[in-house]
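The structure under discussion is supplied below as structure tokens; questions concerning it will follow.
Of the protein chains in this complex, all but one are displayed in their positions.
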Amino acid sequence: MKKFFLLSVIVVLCSFQIQKPTKIVFFGDSITEYGVQPNGFITLIQQRLKAEHKDGDYQVEGAGIGGNKIYDLYLRYEDDVLAKNPDVVVIWVGVNDVWHKRLFGTGTDWDKFGRFYTALIKKMQAKGIKVLLCTPGTIGEKTDYSNEQDGDLNKYSQIIRDLAKQNNCELIDFRKMFHEYDVKNNPENKDSGILTKDGVHPNDVGNKYIADVFYNILIK
Amino acid sequence: MKKFFLLSVIVVLCSFQIQKPTKIVFFGDSITEYGVQPNGFITLIQQRLKAEHKDGDYQVEGAGIGGNKIYDLYLRYEDDVLAKNPDVVVIWVGVNDVWHKRLFGTGTDWDKFGRFYTALIKKMQAKGIKVLLCTPGTIGEKTDYSNEQDGDLNKYSQIIRDLAKQNNCELIDFRKMFHEYDVKNNPENKDSGILTKDGVHPNDVGNKYIADVFYNILIK
Amino acid sequence: MKKFFLLSVIVVLCSFQIQKPTKIVFFGDSITEYGVQPNGFITLIQQRLKAEHKDGDYQVEGAGIGGNKIYDLYLRYEDDVLAKNPDVVVIWVGVNDVWHKRLFGTGTDWDKFGRFYTALIKKMQAKGIKVLLCTPGTIGEKTDYSNEQDGDLNKYSQIIRDLAKQNNCELIDFRKMFHEYDVKNNPENKDSGILTKDGVHPNDVGNKYIADVFYNILIK
Partner (left out) sequence: MKKFFLLSVIVVLCSFQIQKPTKIVFFGDSITEYGVQPNGFITLIQQRLKAEHKDGDYQVEGAGIGGNKIYDLYLRYEDDVLAKNPDVVVIWVGVNDVWHKRLFGTGTDWDKFGRFYTALIKKMQAKGIKVLLCTPGTIGEKTDYSNEQDGDLNKYSQIIRDLAKQNNCELIDFRKMFHEYDVKNNPENKDSGILTKDGVHPNDVGNKYIADVFYNILIK
């Protein structure tokens, strides 16, 4: 009798046992920073999780800071990401590493881009964090590779693709996806206004597109 | 009878009349400067003219200076081209206008590129010179548009294509030709060594290729 | 008697003969372009000429366009300056030749700066125009030579000083004057706000200062 009572208690307790939700942190630059705004892709993911009653299973947070390059992520990783104790980290960086070469003379050498990126992945993987890598989308949406930074952006995207393979990380190839989307939806070869409002930062269509891509990959 | 004799003399003299050869000047940067070297494309054109006994009909000269951008051509046009009294001028410029942005911070703004180019064409056309425009070939021969300057080089090539149309000039689209050649002949996606020795300046294959393109267009 | 009368008329007419005023054109970049605004230094010079009843002797005009570098002046010299038929031209350029290296990657190589500047002076002097050269003032008003462009701005200023000597042109050394003024009047080592509103373009104090410098040199 006593045994049966104890067993019952255990069963009841177990049924109340709280399953810790999977924590996903988006780690990046201004694109990620704006992702938590009302129409941002992170906000959209949170809303869809709620609508699909999965907000108990997944907790999604942004850790984006405007102007960040790969080495900025490396510097603030402990404070801004590890401190959140994430299960999954999505790294989305690269636009400023390329763009700031022209804008401020302070971009990132391609070899150092790879070196810092590798070091960051290793640090996360050592903590058991699942790491997903994203290629940068666009700096200009023209589809004939005549946006000023296209050459370098393609080069850095390829570095990220290689890094994903080398480190067994899942890859989300926004560079490829955005280009294919723009080829279909930008017949006038416009500089912006298809997936982005300024060639770089997603507009409402872009945020919806990005949110869906992430949701389908990250949420089971 | 006397009249008939005189007429005959005139006819004979006319048949010996020396036709001034068509003078073609290649006007450009280091690519053109090197064109007059032993294996350079201008030398090759001269040799082929001789071999085909057309060196009496065409006189071909180089007026290339390393590092030149469009405004350098504008500055030295009178001294280096007009002074040669050419019938045809082939303008081949643009690599440094793009490349020097990164190399020295002294490239050419795209709008000023168009403005100087237009002014140069107008000056030549006002003198009755036939002007042919060439798009720049490559800064790096990788075929997936991942050479650092590809975006900007595509942009400036398009400006030249538009200028050719606006000014009724024949266009030689080396940017397009080189890309197509490299797509076929650069399966390893190498940076150089296909048509160029360093990504920019033609190797022997490149000089032969360029010489043939020019010959077929310029020589009747 | 009749003869004497005619002679008298001629003498009287001659005494009324209108002396064509000396035409001075300021040729430069945005600093000169803004000079014709209500508080601009060209407007101030015009007002002072009027106040001192010398507006019949001197006619002062601006020919400044924002973003202009030395080669832009060379390109538009005929249309914008020679067409005004000036007696005196004040060339004030150099800020963008240096600054655009960082801003857009499209500054001017120092050797080409000298080459275009020389060609421009020669063209004007060949038309009998008196040419005055000015060194650029400041890109940042900090006085300890810690403004980012100070090194290059000093270098290009020295080129202009040398050009003035080589071409027998009067020099107005704003670089030196502004530095000395700032050393006295910028004890807090501020970036702007002493002679300029943004480190480059004169504020009201700067416009007054510049107008006085020009007036004292140009107006007899």
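Order of writing sets the labels: A, B and C. Residues in every chain begin at 1.
We adopt the following convention: a contact is a pair of C-beta atoms (placed from the backbone, for glycine too) under 8 Å apart; a residue touches a chain by one contact, two chains touch by 3 or more.
Keep in mind the model is a prediction, meaning the values are calculated, not measured.
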Identified contact with the non-displayed chain, of A:Asn85, A:Thr106, A:Gln166 or A:Asn189: A:Thr106
Options C:Glu33, C:Asp72 or C:Asp150, residue touching the unrepresented chain: C:Asp150
Of A:Ala119, A:Leu171 or A:Val213, the one touching the omitted chain in the full complex: A:Ala119
Positions on chain A contacted by the hidden chain, ascending: 71-72, 74-75, 100-102, 104-109, 112, 115-116, 119
Those residues of chain C which, in the complete complex, touch the missing chain: 101-102, 105, 140, 144-155, 158
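By our rule, only the chains that are shown with their structure count from here on.
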Fraction-based call for chain B against chain A, same above half, different below: same
Most distant chain from chain C by Cα centroid: A
Centroid distance [mean C-alpha coordinates] between chain C and chain B, Å: 40
Distance from chain B to chain A - Cα centre to Cα centre, in angstrom: 47
Multi-partner residues of chain B (each touching 2 or more other chains): 101-102, 105
